[in-house]
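Every protein chain of the complex appears in place save one, which is left out.
We call the chains A, B, C, D and E, going by the order they appear; numbering starts again at 1 in every chain.
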Amino acid sequence: MKIRVVTPIVTKDFVTPEAAEEYAAAVGLEHEVSVVAIDRGPASIESEYDEALAAPDVIAKICEAEKDGVDAVVINCFGDPGMKPGREAVAIPVVGSGEASMHLAAGLGHKFSVVTVLENVLPMLYNECKLYGLEGKTASVRSVDIPVLDLHVLDQEKLAKALVSESIKAIEEDGAHVIVLGCTGMTGLSEAVREGLAEQGYDIPVVDPLIAALKTARILVEMDLTHSKRTFPYPPEKEIVGYDIPRPLPVG
Amino acid sequence: MKIRVVTPIVTKDFVTPEAAEEYAAAVGLEHEVSVVAIDRGPASIESEYDEALAAPDVIAKICEAEKDGVDAVVINCFGDPGMKPGREAVAIPVVGSGEASMHLAAGLGHKFSVVTVLENVLPMLYNECKLYGLEGKTASVRSVDIPVLDLHVLDQEKLAKALVSESIKAIEEDGAHVIVLGCTGMTGLSEAVREGLAEQGYDIPVVDPLIAALKTARILVEMDLTHSKRTFPYPPEKEIVGYDIPRPLPVG
Amino acid sequence: MKIRVVTPIVTKDFVTPEAAEEYAAAVGLEHEVSVVAIDRGPASIESEYDEALAAPDVIAKICEAEKDGVDAVVINCFGDPGMKPGREAVAIPVVGSGEASMHLAAGLGHKFSVVTVLENVLPMLYNECKLYGLEGKTASVRSVDIPVLDLHVLDQEKLAKALVSESIKAIEEDGAHVIVLGCTGMTGLSEAVREGLAEQGYDIPVVDPLIAALKTARILVEMDLTHSKRTFPYPPEKEIVGYDIPRPLPVG
Amino acid sequence: MKIRVVTPIVTKDFVTPEAAEEYAAAVGLEHEVSVVAIDRGPASIESEYDEALAAPDVIAKICEAEKDGVDAVVINCFGDPGMKPGREAVAIPVVGSGEASMHLAAGLGHKFSVVTVLENVLPMLYNECKLYGLEGKTASVRSVDIPVLDLHVLDQEKLAKALVSESIKAIEEDGAHVIVLGCTGMTGLSEAVREGLAEQGYDIPVVDPLIAALKTARILVEMDLTHSKRTFPYPPEKEIVGYDIPRPLPVG
Amino acid sequence: MKIRVVTPIVTKDFVTPEAAEEYAAAVGLEHEVSVVAIDRGPASIESEYDEALAAPDVIAKICEAEKDGVDAVVINCFGDPGMKPGREAVAIPVVGSGEASMHLAAGLGHKFSVVTVLENVLPMLYNECKLYGLEGKTASVRSVDIPVLDLHVLDQEKLAKALVSESIKAIEEDGAHVIVLGCTGMTGLSEAVREGLAEQGYDIPVVDPLIAALKTARILVEMDLTHSKRTFPYPPEKEIVGYDIPRPLPVG
Partner (left out) sequence: MKIRVVTPIVTKDFVTPEAAEEYAAAVGLEHEVSVVAIDRGPASIESEYDEALAAPDVIAKICEAEKDGVDAVVINCFGDPGMKPGREAVAIPVVGSGEASMHLAAGLGHKFSVVTVLENVLPMLYNECKLYGLEGKTASVRSVDIPVLDLHVLDQEKLAKALVSESIKAIEEDGAHVIVLGCTGMTGLSEAVREGLAEQGYDIPVVDPLIAALKTARILVEMDLTHSKRTFPYPPEKEIVGYDIPRPLPVG
């Protein structure tokens, strides 16, 4: 089984062999997880604007992945840019980190809160919850007010503290019973946040969205499941100017 | 007052001086409505895929419109591609044909149905209803199974008949009390559909989405209203590769 | 095009030639907007009780307007008393200030809050949001605790300040991204409230309900649209005691 | 304990000593149930228009009842005209037949359907379900297409058959598990409808709305409960023209 | 008419002749209300766990009640353990204190809050609100943090004070207009809580759940109504190990 992680930003820092092996380890697929960034689009995703500029090349990378014989694609961003159009273009599963992690979280307790980067993206993420049918399971979406690209520069302990502090507000003020980290730039921090919460008396699961997506992708491939072509039919063939995405090849 | 109509497809047939004057007439703004198509993207919008490829240049055209001193932008497509990111990028109102027409329709009766082109776009339009908060006012979304670019080639009387026939199903089977034409390629047909329905005993309003959007845009400019910067803040500044959209200039 | 503004209270202070011209100016219909108060009912609308006593004469005034050849009626009260029965009685559009302004506001941002006069009317206005299908777009309904008839007596600057202060609570505590003034007695204050909010750092649209209703009425007439007779059929003919409202004359 | 039944129509046929004793028997309150019709308003309730014209005198009758020392008022109409303003005006419980019967029905099974008189009132009754918070328990609202005043003229067996036939459609097509008769003009028919359904294999409860309201009124008085003054505060005192309803006397 | 109150705990303190007569007095059925505790299960209900262990013997007691010729069963616990399976097993009405009281409360004002014993049961009670279709009428569920079995040991005045204090939070912070006592161990306290609230200026109804359930049971028997066999069909016959509940005897 091969999984391709598409990072929907032009910043290449996160598409290293080390990252690939870290993800592979998470799903027990040594050497079989490949990582790729997009070539055109924004440096990070922090708005509808960024998502819109990321989406076309995300679709291209998804099509490329299918041509490369990859079994599933994971989108390395909580906002799931390009996920729905990407699903239309291919027959393999395309798993978004936001959707996969929130469905997993929904099964873990009464309501979950998402703790994300900037206030900017709050309406966007509330819309995601609504579109995925999870509005009734969402306690709140909150932000720590740290830009995406600062996440890795910052002292990781301080970052975890900021996440713990905002999570406690989600628990106390909004009724959260589960925390979802709302940016895949926070990968690797779920354990520290969970411990930080436990230290302050909150025995609460904390979900890492990229890992949730990788594992969901593996499950789908193992179960021979893919997204419904009734929801995501192949796009009708037509002239496209300015993008040379390989035409999807409908199976059968 | 100047309004710019952005047609989010590369097909140039609909961006003629005649079209501009027709739209201008609709809002009583002689010579003050300009029309523009996008330069890269799909020939028509019939999928999430098409919308994703249209969005970047729609944003560029919206930014250009603001720089040109235009007072409001209307997106000439029921799917509202690029509307939300476009609103982030500018300070002028950006009105989507889907959103404007469905809110107008919601005020006209108990529930409305959207009658659109292809079955492909049904999940996409149901998602639009949900995102705009109008799920509870939506009776159904239905299609006549005619591709967008055939709408103008087809005999208009036959087209109206197909729309009437599908509208009657919406009324009888789904409980629709109002019909919204679900594609701006159907502009000009609302009267024929209303008459066709009336002939068969259905006294039902039929909303033309592009006209609804043009008129909503005019209202917003007249009332000095624009979209909330709390929902659509300027996108954080960052490196963008492959798109040269002029940086928005936050006011103040 | 002629529009009739029906003020559903017996207080005649607001049905002056000046008011008529002010409204006419708002919709660009010089001399073509007429204003009328009701002859029986309450002095102001601040409860379900007041609305119930206003409704019969509102209906009569709506029927009278249609007989006078008016093209659309606007109800000059956020509570929309008599709107639904009025629509049943005539074939012309009957636009409520509450419904029109909330649908306009819904399109301007993530969620809106209504800031109204007295706590008394909160459940009534929450019910309006629900009935219009806008519950999911409503952040909250709040009041400044000032009776309707004091609105004009009060220093307008102080009034604006009270509205700004309550709007900030709506933004900070309830997540409002758009403000709707919840009483047509506040007509003319939207600009001052918007500026007051902007001064405190909140770049938020503020909707004036009566102006929104007037403009929606004009749109409907221009688009030759009226309310669905499927939702608002003519009332069955029968004996009526104590009200001499002219029998509606079903068209056709 | 004294209960007053207010029939919100000017037709006096239903306010007889026999009717009073029949209702009294239903709640075990011999001689203590009084009945009254309104003096101005419509001959029957079959539209929003009829409800609006009924409401003012319903309120007057409710105030009168409280002055007469009555313990609770029941509104003898499924549409509950005047119920909410009436509750504002008094301190005693005011029970609507629609609200009481639908909450009782909601506790009897998965979803209920309302079977009412004319198609005219369908949107009105769907709105009632929504306002009472029972949208999620409502399978459908259906009509037998018989005007209210014909209910008593018609052969009761034929009427029951029409109700059974429409109820079966509600069960088979809409998923109803409970039937609510949607007009208090159908009082006395619930048993026949239940038997008619049972004969055709449907073991389904059928709720009589007026009886449900009478019994709910008795419960409230027995439990010393009345409607919340937080939801239904006394209407602010003000000039009222054309209605001489005795000013409510706030307790305390 | 005979009513059986099933107390779903093994603690026998509440199943005394005095309790039976108190309940009988509440429904005007001298000597005709019997009380019974379960023989296996927990000492009190404060978790899903407790409910699950109570349910089998509750079902047995319900079946026994039907065999004894009882007309209706009331479950003496706000969590309604065993209510739905019990309804499947018999043809007589089985009324839960939670469901009956919340539907009664829903008719008394805009939104209600439940004030219960321990924080433990909050998710469970929120789920109840959702299942009964009353989510939209629920302002909140709150707890006083007192275990069930301490309710009777505690000074009743102090207990009432704790309930008043938590109810005020529900009113001020969550928008409650009606209070429902969320544990049948609080039976008899509604009047004290209502008075306590009134003393602090809150004119709010307070619903006692067990009394509401007893009265609802009486209503159902009087109206010859029982729960829908379409929702609660007899359970298919099959081998059962470890429980000797008498096989239900489907009528007809």
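Quick note on the criterion: a contact is a pair of C-beta atoms (placed from the backbone, for glycine too) under 8 Å apart; a residue touches a chain by one contact, two chains touch by 3 or more.
Model, not experiment: these values are computed from the prediction.
For the chain that does not appear here, which of the shown chains does it touch in the whole complex?
A, B, D, E
If the hidden chain were put back, which of D:Lys2, D:Arg40, D:His110 or D:Lys161 would touch it?
Going through D:Lys2, D:Arg40, D:His110 or D:Lys161 one by one, D:His110 is the residue touching the chain not shown.
Among A:Ala106, A:Met124, A:Val164 or A:Leu189, which residue is in contact with the omitted chain in the full complex?
The one listed residue touching the chain not shown is A:Ala106.
Touching the hidden chain in the complete assembly: which of A:Ala20, A:Ala162 or A:Ile211 does that?
In the full complex, the listed residue that touches the missing chain is A:Ile211.
Specify the residue from the set E:Glu48, E:Asp203 or E:Glu222 that touches the hidden chain.
Answering carefully, the residue with contact to the hidden chain is E:Glu48.
In the whole complex, what residues of chain B lie against the chain that is missing from view?
For chain B, the residues touching the absent chain are 123, 126.
For the chain that got dropped from the picture, name the residues of chain E it touches.
10-11, 39-44, 46-53, 55-57, 59, 82, 84-85, 87-89, 118-120, 123, 127, 130-131, 147, 149, 231-233, 235-236, 238-243, 245
Determine and list the chain A residues touching the chain excluded from the picture.
Within chain A, the residues that touch the unshown chain are 26, 95, 99-100, 103-104, 106-110, 132-137, 171, 177-178, 190-191, 202-205, 207-208, 211-212, 215-216, 219, 222-232.
In the analysis below, only the chains that are shown with their structure count from here on.
Chains in contact with chain C and with chain E: which ones?
Of all the chains present, those in contact with both chain C and chain E are A, D.
Using CA atom means as chain centres, which chain is nearest the centre of all the protein shown?
Looking at where each chain's C-alpha mean falls, the closest to the middle is C.
Pick out whichever of the two, C-D or B-D, is joined by more C-beta pairs in contact.
Looking at B-D and C-D side by side, C-D shows more C-beta contacts.
Take the average of all CA coordinates in chain A, do the same for chain C, and state the distance between these two points in whole angstrom.
44
Could you give the separation in Å between the centres of chain A and chain D, each centre being the mean of its C-alpha atoms?
53
What positions in chain B touch 2 or more of the other chains?
Counting only residues that touch two or more other chains, chain B contributes 109-110, 177, 231-232.
Could you draw the chains as nodes, link the ones that touch, and say if you get a line, ring, star, complete or other?
Basically it's none of the tidy shapes, so other.
Go through the chains and record each pair that touches.
Listed in label order, the chain pairs in contact are A-B, A-C, A-E, B-C, B-D, C-D, C-E, D-E.
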